[in-house]
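Let me begin by handing over the structure; questions about it come next.
The complex appears here without one of its protein chains, the remainder shown in place.
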C-alpha cells in the first residue's frame, strides 16, 4: 500500500530521530530554557538573515495552535484577520481563531493566493462605509506559503502584498506549514525574503520532517515581550521544550530543511510529469509537494486498494479531483510504483 | 429637516414615557425582580401563546448584546452559527459573536432571507467531508424577521426553514429587532407563530418604540436555567431591570406593539406608493418599514439638505441605492412632506 | 414600607427625567453621535480638569459591563487585574472579567481599600519567582471609590496607591459606581484628583441618579482609538446613545452630581448619628451612603415588616451585620421615620 494522503503520516526524518535518541537521557531545564533551543533560535535567525536583537523565535507544537496563538498576539483585542476563503484558518481549524475572539474576514482567492487588489478594495470600502465602527476591524493579514492548494507567491507578488498591507497598516502573517516545499519550488523566494517581508511567520516542522513543532519568527522582537505567558495561556507551551529546539536545530543543520523541501518537490514533479505524460489533467497547477489531478471515478476506484490519497471535494458524476502529497520520505521508487498502477 | 435614517432616532413612544414617568419615584428591587418585569413576562408569554411553565422571557438592553448573549447560550462551546451573509451578526456587530468564541458561517441570502436548501446543501457537504471534525461545527441557525433589507418570510417559508433545522438538529434563533414592523406587514405570520417555530427569538424594543430593551423568548424554559448569571457574565444585566419590564408591559398593553408596527408599515407603504407613482425604481421590494429605492445622484444631492437617509452601499456613477426608514412616530404629513420635495 | 436595600431602586432624578421627557420626540443620530453626548463629554472633561485633546469620555450602560469592557481594553490580552478580595469584579460580577479572559488576582483589603504595600509585596514576590512566566501576569490595578463597604481613600492614600502602580507600570483603574457619594464625603478628594491620578475611571450614573449609564474617563485619549468597536464587541454600545449623553449632561449641569452625592451622604450621616445615639454599634465606619450596623436578630426581625435593607453576611446566632443605603432621593423624613421604628 502506497500512502499519499498527507505529509504528516510518518514520524520524523532519521537525522532528527537520531538527535532525539542521542540526547534522550540528558537532563535539561524545561520550557525552552535549554541550550538546544537557544542554538536552534540562533540557527534560524541566521538562516533568516536577522541579526541578533533584530528578531526573535518561539517554538510551538502544531499549526492550528500556532495560527490561533499568533493571531491572538498580533491582532488587537477583537480585531479580525483577513484571509482568503480557502485559508486554513477559515476552513480547517475548528474555529480556533474565533475561539480566541477574532473574526476571519474572507476574500476570494486567486489559485489559493491572496490578491492585494482584493485587500485594497475591501479596506477602501470598509473605511468608506460610515458604519465601519460597527464592523469587525481588519487588524492583520494571513497568507500561506505555499497555499492550501500548493501554489506559491513569486517574490514580486509577496512584495506587492506587503505594500498593500503597509498602506493599510496591516501586519502580514505568513503560515509556513509547508514552507520547506514552497522554498524548494520557488525560483526566487528565499527564507530571508519571507523573514524580511512578513511581520511574523512560522517555519513548519510537522509537515516538513519533524515529529511536531512550528517555529514562529518575527523581525519585531518587541512582539515577544512576555510571549511565553501568552503561549502558555493558549495551552501551547511545551514542558520538554528542548524537543522543539533539538528538532529545529537538526532542521537547520547540514541543509536538512532544504533537502527535505527538495525531496518533496522532486518526487512531486516526477509524479506530475508522469501523470501529464499519461494524459491526465491537472486540477490545479502546483509546483510544490501537493499535486492535484482530475481522475475518472473508474481509475480512482481501481487505485484505492493500492494507494491512499484524498478526494479533493465531493465525488463527481464521472470524475473527481484528487490530491497526492509527497514529503521528505517519498522515494523515486514510490512514484514509479504509483505511476505503474495508474493507467 | 426630515429624518429617515433609522428607527432608533427618537426617544420612546409617549405611552411608554408616561409609564416611566409615573413610576419614576417608586422603589423596587433590582435586576428584574420587580412586579413590572413579572407582569411584562406574563403579557409576552400570553401574546406568544405560551402557557406558564412552557416558556420563559428574559430582558436585555440592546440588539448586538442580545445576539451575542443568546448565541453564546444556545450554541455549544465553540459551535458556529449559520447566517446569511447579509445577517446583522455577520456585518454590523463588530465581531461580537466571534468575541465570545463562535464562528459565523455565511450562506448566500435570497433577498435577505435564509434559503433552507442552502442549509441543507451546506450540512450535507459538511458531514460528507471526512475532515468535518476539523471544521467549525454548525450549532444553530440565525435568521432575522424582518431581514436587514426589510423582507419577511411567509409562514410557509418559516415552516420550511424550521423543518430543515430540525432535520439537522439545529436550533433556530430569530432576531426580531424590527419584529413589530414584520408582523404588521405579514399577511399570515403572527407572534405566536414565531414563538412556536423559533426555538428562541427576541422581540425588539429599541427600534419599535422603547428607549431600549429586547425581550428574549423561548419555548424551552430549561435554556434559562441560570440565565441571569450568563446574562451578567455578558455585561448585559440591567440594575434597574424594571425599566425593561415597564417598557415591555406598555408595549403589550392596549395593542401598542401592533399599533407601532402598523404605523411604521403604513407610512412606509405610503412612501413606496408615492415613489412608484413618481416613477422611481425599487432597489429591494420591502413590505416593512425600511424602503429601498434607486435614485439619481442629482436627486440625492438635492434632497440631502432637507432630509436625512442612508446611502445603501457606495455611491454609483449616476445613481445610488438609498434607504428610508419609518417608525412608530412617522406621520402621514412627514411622508407627504418628503414626497413633495422629491421630484 | 421604607426601602434602604440599595441605591438603584428608584428611577432617575427628576431633573434628568425632565430632560429625557423634553427631548423625547426629537430625532438625533444614534450611537453617541449626537450633540447631547458631545455636550456631556465636554462638561465631564471640564469638571475633571482635562483639556480638550488631553482626555476622552465614552458612555456605557452598566457597571459590570463597564468593568469588563474597560479591563479588557486596558489590560494586555491575558493579563490579570489586581483587586482586593472584596472587589466588585471579584465577587458580584458573575465572572464577567474572566469571561473575557482575565484572571482577577486578589489581595487582602484594608476596610475595603487596596493597600499599596500589598501590591508592592505581591509584585516583588511575583518577579522574584523564577516561574513567573507561568503565572498570570498582573497587568493593571482595580480599585473602587468609594469601596464596596462605603469607605474612601484620602488624597494621600490615592497618591500612594498611584505611586506603587507607577513603580510596577500598572495602570490604575478606579470604579466609581458610587463616586458622587465618595466625593461628597471626602474632605480632600475632588473629581479632578481622581481624573489626574487614575489612568482610567468611571463616573457612576446608575447608583447616582440616572436611569442607567456610566461615563468612562481617561487622560490617555489614545486608549480610545477604535473604542466604539471594542465597546460594541462587548455588546455595550447603546443605539440611542443620546440617552446617555442627556443624562450625564444633566448630572453635570447645575451641580446636580454634587447635590446628589451630598443628599446621599447627609441622610446617611443623619442615620449614623441617630443609630450611635441609640447605642448601636457600627460594623464598618463608612462616611458615605452605605451604612453598616450590627443589630440584634430581634431588632432585625421587628424591623423587617417596616423597612427593607440587606443582611451583610449570614445571620449570626444573636446578632447580624446589616446595611442601609441612602441615595439622592432619600429625605430627612425617611431617616427620622426609620430611626423612629428602631429601638
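We just call them A, B and C in the order they show up, numbering each chain from 1.
FYI, a residue touches a chain if its C-beta (ideal position, glycine included) is under 8 Å from a C-beta of that chain, and two chains touch if they have at least 3 such contacts.
Just so it is clear, the structure is predicted and the values come from calculations on it, not from any experiment.
A.B. asks: Looking at C:29, C:95, C:221 or C:274, which makes contact with the chain not pictured?
C.D. replies: Touching the chain that is not displayed is residue C:95.
A.B. asks: Looking beyond the chains shown, say which of A:73, A:99, A:215 or A:250 touches the absent one.
C.D. replies: Reading the full complex, the residue touching the unseen chain is A:99.
A.B. asks: Touching the absent chain in the whole complex: find that residue among A:236, A:284, A:303 or A:322.
C.D. replies: Checking each option in A:236, A:284, A:303 or A:322, the one touching the absent chain turns out to be A:236.
A.B. asks: One chain is left out of this view; which of C:46, C:133 or C:319 touches it in the full complex?
C.D. replies: Hidden-chain contact among the options goes to C:133.
A.B. asks: Pick from B:35, B:167, B:226 or B:273: which residue touches the chain that isn't shown?
C.D. replies: Residue touching the absent chain, from the options given: B:226.
A.B. asks: Need a quick check: the contact residues on chain C for the chain that isn't drawn.
C.D. replies: Touching the missing chain: residues 78, 80, 91-95, 98-104, 125, 128, 131, 133-137, 314.
A.B. asks: Identify the residues of chain A touching the omitted chain, counting contacts across the whole complex.
C.D. replies: Residues 3, 5-6, 8-12, 14, 17, 20-21, 23-30, 61-66, 68-69, 93-96, 99-100, 206-207, 211-212, 228-230, 232-240, 243, 329 of chain A touch the chain absent from view.
A.B. asks: Need a quick check: the contact residues on chain B for the chain that isn't drawn.
C.D. replies: Those residues of chain B that touch the unshown chain are 31, 72-73, 76-78, 101, 133-137, 226, 228-230, 232-233, 237.
Just so it is clear, only the chains that are shown with their structure count from here on.
A.B. asks: If you average the Cα atoms of each chain, whose average lands nearest the overall Cα average?
C.D. replies: Central chain: B.
A.B. asks: Quick one: which pair of chains has the most contacts?
C.D. replies: B-C
A.B. asks: Quick check for the class: compute each chain's Cα centroid; which one is farthest from the centroid of chain B?
C.D. replies: So the farthest one, by centre of C-alpha atoms, is A.
A.B. asks: As a quick test, compute the distance in whole Å between the mean CA positions of chain A and chain B.
C.D. replies: Taking the mean C-alpha position of each chain, the two centres sit 42 Å apart.
A.B. asks: Counting in whole Å, what is the centre-to-centre distance of chain B and chain C, each centre being its mean C-alpha position?
C.D. replies: 33
A.B. asks: Would you give the residues of chain A that are in contact with at least 2 other chains, written as numbers and ranges?
C.D. replies: Each of 78, 101, 133-137 in chain A touches at least two other chains.
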